[in-house]
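Other chains dropped; remaining ones untouched in position.
Residue numbering begins at 1 within each chain, and the chains themselves are lettered A and B in the order written.
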């Protein structure tokens, strides 16, 4: 079976970790690099969370972690720590032996795509600062990427960080706009709403069922996503949300997608009121399409899929403090 | 039965006419004035449409029509003539004897509310230029209005004139923002989407049934809304839309409303991309509430209600060219 070489660009916390697990453990995936970008929680914590994730999968040291941009292009960084806590689920591993790659994330993105033009895909599940910086440095970058899947925005629906904006696009709206207009040949968007709310939210019973699969990954999942589901329930969302892991899943298994359309997508950069809002214009407006927006997925199949990932037996490289064995 | 004194502020075309009919013929309504504002179609055509509507109800000359602002506060006027044609349904009446009030719409709004502070309600079913101008001239205006019902915006859902903006707010976003922030004590919003699409859209069979009631008003309705339903169907909306008449209906019959919530509503004025978009922030964001946004209505009851209005037997004051008798 041919595999899909990919890079995951991530602000690693909660569901970012599950997304990385899918990239690591799905047999069709060939994860070449993890590139870190400022987003959910403090940068060092994000890096630690990425190591923690590799470790619980028993894959520490097999995939390079590249540090990237620690702030948005133009804006001050704003965290989502009210949602995520520190995003670690209270877990930790000894940090002495953990090392990241020397190469900057943006350089890694440029080099890896230059080494294999048209072959690598990218799943971007944080703010888009790294990708935008790669584009600014090299306007040929976009043409060398096979498929870019972006978790971001909402499809004419509610936001999460403000009434109209989703977090990833909100944090670095200029980066999002640069990426969306850069001419990627195959650009797919997993919007926060309504898609992930309707098709990729696991009610607590389902969430608990995944947590009880008996593997280290299942325990890890249950701990990592605990803060998310608590927060979600407090704001009226009935379950844990999985936009990031869904984004990896739809790259690796396009058959999960049951509806999608071409849209012209722009991100608001001119207004504070609507900062980061994604305007997704459908065919009525006859604008040039720059993205395929995923409108529906097979939620049950996605749940099965994640269950399969989490059921994978693994041996953590290092003992995980806080994770019951 | 005590009646509800009201003013309708309107860019009269299609469903604006039906809204005026409700204001004229509903026994609980006491329509004091019609104030005209630049919006859907050419200003003179709008005035003609208002006369035409009074005439078909047999009420020509009983309610003053006040000419108001012929352009938005700051923007160039943009029509919706692609949707409405000239908004007359191809109907006309002899214009020689038709006269409007001498008084400017803004003056009428200021005077009528000053004469009966706290008693009059306003249903605003066009761009909000007249109301904003009244506020600019007299910052006490808002406090003298009993209830203001605004047809405008979308509730974290699709727009109609752009992907994110509804027409009335789009045409004069600054006016909309002035009105929303002016401190009206009882401000209710009928948003375009999802409300009027889900609960106040009549499929063609229903539309035709109303048109076949056998009265002059029923024939008038069927002609006036023909362009709307054709356009709607061409863009994937399954029926004729009735946001303006719904706005009058919810003022006169609040029991039609089955769900509503307090929101902080702001209108985008800083960005062309999102010009006129309504940001409706729900309770999660802890912002000061400035409007009750109607979230659901009893669509069947509203259909019955409009049917009752249109079944009212009337004798047009002047013969209507184009209307079969």
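One rule holds in what follows: contacts are C-beta pairs under 8 Å (C-beta built on N, C-alpha and C of every residue); 3 or more make two chains touch, one makes a residue touch a chain.
What you see is a predicted model, and the numbers here were worked out from it, not measured in a lab.
This structure file shows 2 copies of a single chain, while the whole complex it describes contains 4 copies.
We take it that only the chains that are shown with their structure count from here on.
Centres computed as Cα averages put chain A at a distance of 44 Å from chain B. Residues 156-159, 162-164, 235-236, 264, 266, 268, 270-274, 277, 279-282, 284-285 of chain B are the ones touching chain A in the complex.
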